[in-house]
Structure formats: C-alpha cells, structure tokens
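One structure follows; several queries about it will come next.
A single protein chain has been omitted from the complex, and every remaining protein chain is retained in its original position.
Chain lettering (A and B) follows the sequence in which the chains are written, and residue indices restart at 1 in each chain.
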Amino acid sequence: MKETPLSNCEKRFLLRAIEERKRLDGRQSYDYRNVRVSFGTDYGCCVVELGKTRVLGQVSCELVAPKPNRATEGILFFNLELSPMASPAFELGRQSELLVKLNRLLERCLRNSKCIDTESLCVVAGEKVWQIRVDLHLLNHDGNIIDAASIAAIVALCHFRRPDISVQGEEITVYTPEERDPVPLSIHHMPICVSFAFFKQGTYLLVDPSEREERVMDGLLVIAMNKHHEICTIQSSGGIMLLKDQVLRCSKITGVKVAEITELIQKALENDRKVRKEGGKCGFAESIPNQKITAFKMERAPVDANDVEEQAEEIIMKADPPLDVFAKPILWTPGTAQIGEGVENSWGELEESERGEEEDDDNDPDTLEDPKMEMEDVSIVSKTKKDDTIVLSDSEEEEVVILKPEKVPKKTRTPTSSKQENSSKKVSNKKRKKKRVSY
Amino acid sequence: MGSEPEPGCALRPFAVEQGLLSRPDGSAAFVQGDTSVLAGVYGPAEVRSSRESPERAALDVLLRPKVGLPGVLERSREQMVRRACEAALLGELHPRSSVTLVLQVVSDAGSLLSCCLNAACLALLDAGLPLRSLFCGVTCALAPDGAVALDPSARQEKEARAVLTFAFESTEKRLLLSTTRGACSAKEVEYVRDVHGTSV
C-alpha cells in the first residue's frame, strides 16, 4: 500500500501556519509532545508514547562467544523494526533507506556513546559474554520516530535485569529469578535524541516534528545528549546549510529537553520499582485507562461449568459409534500395499514399473523388459477379475499401441504373452476412460 | 454460577482498549492476565495486483513476535488467524481490495493464540468492517491429573498434558478454529469445547 500523498493545498497550509508560528496541534515551536512511559510485566519491556507515536521496546540477553578483537566486552545489538501496523507505507522485511538510517543513528546514539558498560557483561574473557539485544517496534507513526525509539531503548535497558551467574572453574551457572534476584545492567549515562525540523531553508525551526510537519520540512537536525550536557551524536540531514548560531541554539534547547525527559524516565522507573516491591499490580493492563468508552476491563471471570459434562456426554452419545467394517488392504509385493478401491490415480502404472525395478536390480537392460511385463500382468489379472470386461473399440486400441511402442515387437514372441498383452491394453484403456470421466 | 467457582474454571482478568492507535483504520489492545497483544487493521484499501480477487477482499495477517524475526510457528499461526477472520469477515462486500491485519505480541504469558484472536476480532470491529459474527478464542490446559484450567498462564501451559485452543463464533456458538497440543481423549475435547467464555 502506498502512503497517501500530501496535496499541494495541505502543504501550503502547513507552511503558512509555520510562518505564522502556529502548529496544527496547538504547540509552540519549542514544545515537545507529551511523553508517556509504561512497563510490561517482564523485565526490559516498555511502551513509550510520544504524542501519538508509539514504540514498543524489549531487551533480551543471551550468552555468546565474544568478538575476537574485543574478547572482554559484551555485545550490544539494536534492531528497530518499522511494523506495517505503524503506517501502511511500511512493508514487511524491506530494508528501506529510512530504516537503515534510523538503525544507524540509534547505534551511534547508544552503542558508540559507551553509555552501557560492556566490560561488565563479560563472563569468561574470550569465551563467554552476554549479548544484549534491544528490539524496538514502531507501532504507530506520527512523526519523530528517532526520539521515541531512543527513549524506548534507554528506558528498556534501564528496566532490564539479566539473570545472575557464577563462574567456578570452567562451569558457568545461570540462576533462575527464583534462585537469585536478577541483576540490572550498569549504565553510565542516558543519551536521548532530540529532533529539530527546519523549514524554508532554515528560517523556521520546530522541535519534535509531527508526521505532517516531517513531510514538508527541508532539513532535520538530530542531537543526542545526556543530562550532563554532553553531546553523544549530532546529525544533520536533508541537505540544508545551518549557521553556527542555529546549531548552538539547538544544542541549548536539547539540554533543557533532555533534562526534562531524563527526570520523567527516572520517575517512571522509580514508580515501577516501588509497585513491584510492594507486590502491586504492574503490566500493561494497568496502563489501560479505566474511564474511557473505548476501554473495557473485567476482573477474573468465573465460567459456569456445571452442566458441561452432561452436554459433552450427550453429544458423544448421539454420534454414531465408529464403524467396524473397513477396506481390506491389498499387498502388491512386500513393501507396497494399498487400501481402498475408490479412485485410481490417473498414472497408476507407476507402482508396477517401480516394483519391477525393485525386484530386478541385477538384471541387465535386455532382460529387464520381460519381468516388468510379467509384473504388470499379475496385477492386471487381479484387476480384471474384479471388474467386468470392457469392450474396446478399434480406435482406442490404436491409441494404446502408440502409447507403448516399445512393446509392439514382443507381441509375436509367444501366444500367451500376446494374450496378456491384450489384457494389459484393456486395463490401461480403462484407466484412460476413467481419467476422461473425472476431468 | 456457583458461589465458589472451581479453581481453574475462570478466565484471568482481561482488559481491552479499542482505537488506541491513530494511523490504522482500526486497532485494539487485548490484555489477558499478563499476556498482551496489540492489533491494527488497515482496509479496505488498495490491493497488490498479485493478491487481487474479484470475489472478495484479500485478507493478510501478519504476526510480529516481540523478539527476533517471525518463524515457522508465527507463519502457521498467521494462517490460522487469517482463516478464522476470513470466515467471520464479509469480504464479498469489498471485492478487489485488501484488508491487512497486523498483530504485535506485546507480552506472552500463556494463551497467546487466543489473545491474538480476541485482539483481531476487536480490531476488525473497531475498523468498522462488516462481520458475519464476532469470534473469541479460548485456551485451556489439561493438567496431568485431568483437571481443566481455562486461560492458562505460561507455567500452567508448560506443565499441562495437553493444551487446546478453540475459537467460537458468537451467533450459534459454533466451532471456528481448533488446534491442540498433546494427546487427550475425545470426551475431554468435548468437555472443554463446551466450557467457553463470553465474548466482550
């Protein structure tokens, strides 16, 4: 499915609004949309909503061999997926330019900034390290994917707990959550991306562009920063020239936004930790609002199962008992058998020739023809016994001769074999007839 | 209903929210205990020429696992959910168009397939697509001692002798889909077939 294109009118309207310093959703130029973070019951699972843009993050871990050039470091792996759910334009399994760009940016923001202590993920140097895998799924696309994804990734990493392990000699023991509390990752700082959209060759600037705004923008600047005002990544795309002042102004705005978001993330994490400690309810069911017409909740629903057994009994009683009469299997030769005399397959010759070959593996090609013939005849006799004789017309007989030309010279060999030959024709004719009927 | 329901013969708390995503034509989140699935529907929309049918709308179902890429299990579940939805969807009303249903596993803690079916039904409903009937999915686990546990958690599923998933349509409560894991007797199937929850 293709994305519905933006009409010229809509484009003009959006740009005019931006010139007048107005945004469609009522925000000011420097306003960020609301960020909402919710956690799943599993560790390392979160959903981040940035306005209507929604990203699901899940962190998982695995023990693997380290990379040979970094024997003492764990491996971090990021994978952002643009699910077709997020927008009809996203196709499954296609590495679009956008996807590659976003994944690369995410890696630079989170892996190259060394925010995760990869050395603490080493179990046995050169042999076993933890591989931390971050899966991000875009669920709804309403602009600014990278900011939402970077928040989701860092929140999921902060929330994640890996199983505790112990190393004794060569033996590595992995403890289940029941045996030992899982341990959190060691995270040095939290880099967060903030996007700026530029319009009219950089004259106008908007923070956190929505999907509509992204479609009419000229250029995009993404700055990844942590709360200590350290820039981790900076990327400008779209081919616009930015002035030094503009970049500096953007980095100042980024500093403010990152401080706000970091505080929110920490509050959310703290809140979740408290709820879990108290054994309260957590998970996505809690994030569904109570008072909303589109939402519905039901507590543990008991099901009446009193008369079920009787009902089941009744159905079984009513049904006919299994039949005892069944078709007798026919054994063609040891190794080949058949049941049912229903419909012959239209190339029934196969069994015969196959059996011939099986039994006469050692025969040389000259004599191979003969036993094959005999085999065929045996089955024919059994078949003709079952069926009534079939009257053949001359034309059909000719057809058969054409079908098996290699057998024609043998007709003259002995009177008996020619007789059998005849019956073989009958059968193959019968088969052809059937074929004609069924098609 | 008895004052003390049998242990196991009850569904875990469930919750749904419809229309929570802005981009898809219909969406629904279905939470059953700790299992959660998000569904989004696009359609009726433009169809790829290879999938176009003059008879009915072409339905595509995509099941996205949370970690990694979809495998054989996901493909076979996609096929099951697709056929169940096809039976319920009045696709004849939208020939030469496509309906795409995307299911995203948000968390798996048992009874995943039935949760997928429920989310799918509610998303189709939210998209305003004409349906023949509603449908719902129920999973039950047969413990080694023969006790039936409805809507089992992941742990119950693991310990069970057999796990059965059924889907029923709402008009005459007939069987729409069934898949089983583990061996059981015919009577047990009939038993659990009759125990099924109400659609939302």
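Rule of thumb we're sticking to: a residue touches a chain if its C-beta (ideal position, glycine included) is under 8 Å from a C-beta of that chain, and two chains touch if they have at least 3 such contacts.
The working rule: contacts and distances are computed from a predicted model.
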* To do: Leaving aside the chains on screen, match the unshown one to its UniProt name from "Rab GTPase activator", "DNA replication complex GINS protein SLD5", "Chloride channel protein" or "Exosome complex component RRP43".
  => "Exosome complex component RRP43"
* Would you mind spotting which of B:39, B:58 or B:81 touches the chain that isn't drawn? => B:81
* Structure fact -> Absent-chain interface residues of subunit A come out as 315-316, 318-324, 326-329, 331, 334-347, 350-351, 354, 437-438
* Structure fact -> Logged for subunit B, residues touching the omitted partner chain are 72-73, 75-76, 78-87, 162, 164, 167-169, 172, 174-186, 189-190, 193-194
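We take it that only the chains that are shown with their structure count from here on.
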* **Footprint of subunit B on subunit A - complex, ascending** => 1-2, 40-42, 45, 47, 52, 54, 56, 58, 60, 81, 83-88, 92, 133, 135, 137, 139-142, 283-285, 288-289, 292, 294-306, 308-309, 311-313, 315-316
* Touch list for subunit B against partner subunit A, complex -> 1-2, 5-6, 9-24, 27, 29, 31, 34, 36, 38, 40, 42, 45-46, 62, 64, 66-68, 98, 100, 102, 104, 106-107, 109, 126, 148, 150, 186-187, 190-191, 193-198, 200
